[in-house]
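The complex appears here without one of its protein chains, the remainder shown in place.
Up next is chain A:
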Amino acid sequence: MSKWQVQVDREACIGTGMCASSAAAYFRLENGKSTAVQDFVEPDELVTDAAESCPMEAILVRDGDGVVIAPEP
């Protein structure tokens, strides 16, 4: 399976720390805001769950074809 792309909109992020706590392998807080540890990752439900749970919908996950798979609209 091809890798997923993970992007964090740092303008939208308010630093709740939810993604960095629930998916520490994929997100970390830098200067109080989230950033993706790696831009491309092996598919993992932890990443899409983090995107679905972010109150600011600041995390965007795309599949190998560039299609947005989280968060759902």
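Convention: a residue touches a chain if its C-beta (ideal position, glycine included) is under 8 Å from a C-beta of that chain, and two chains touch if they have at least 3 such contacts; residues count from 1.
As a convention for this text, contacts and distances are computed from a predicted model.
For the chain of the complex excluded from view, the name given in UniProt is "Cytochrome P450" [choices: "Isoquinoline 1-oxidoreductase subunit", "PadR family transcriptional regulator", "Monooxygenase" or "Cytochrome P450"]. Where chain A meets the omitted chain, the residues involved are 15-18, 20-22, 24, 32, 46, 49, 52-57, 71-72.
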